[in-house]
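What follows is a single structure, written as structure tokens, with notes after it.
Omission of a single protein chain aside, the complex is shown with its protein chains in their original locations.
Showing subunit A:
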Amino acid sequence: MASFLHGLRAYAKGFATTLGSAFKKPITVQYPEYKTPVQTRFRGKHMLMRYDNGLERCIGCSLCAIFCPAQAIYVEAAENTDDNRRSPGERYAERYEINMIRCIYCGYCQEACPTEAIVLGHEYAFSDYTREALIYTKDMLLVPDPRKATVGAGAD
């Protein structure tokens, strides 16, 4: 008998919680129509930044790559010339790739970068169907040139 009453009390408590919650404002959102804002220091998809004058910040030094605990980054450098200037100074990244499914989003690359070129942004929805498609190349990571009005591919 006592246990029956005990059971009943548990039911009542449970339904009360449910009922109570049913009229509260939900904290989930209808993704993907709605998205919750992320924190400012959220670490999502990487971006390769530029200076205001449009030059790339990345100097192809590979320090991000050697720091990366997941070995997700691949860099090949080349030399700037007067006709083909990509970054200030002598050196730029000719190839820059991040394997997004290897990455653990630790942010060490951002930490290591001497020029604040690689930055983890707020974008997180980039699932895809193949592994190859998730190896992001430089053109997919590089932010658009701020001097060019059109918003091109790259920023996301």
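What we mean here is this: contacts are C-beta pairs under 8 Å (C-beta built on N, C-alpha and C of every residue); 3 or more make two chains touch, one makes a residue touch a chain; residues count from 1.
Methods note: contacts and distances are computed from a predicted model.
Student: Refer to UniProt and select, among "ABC transporter ATP-binding protein", "Transport permease protein", "NADH-quinone oxidoreductase" or "Dihydroxyacetone kinase DhaL subunit", the name of the complex member that is left out.
Tutor: Going by its UniProt entry, the chain not pictured is "NADH-quinone oxidoreductase".
Student: If the hidden chain were put back, which of A:14, A:54, A:69 or A:89 would touch it?
Tutor: Per the contact definition at the top, the residue touching the missing chain is A:89.
Student: May I ask which residue of A:16, A:66 or A:101 touches the chain that does not appear here?
Tutor: If we include the chain that is not displayed, A:66 is the one touching it.
Student: In the complete complex, which positions of subunit A touch the hidden chain?
Tutor: Counting only subunit A, the missing chain is touched by 59-63, 65-66, 76-79, 89-91, 114-115.
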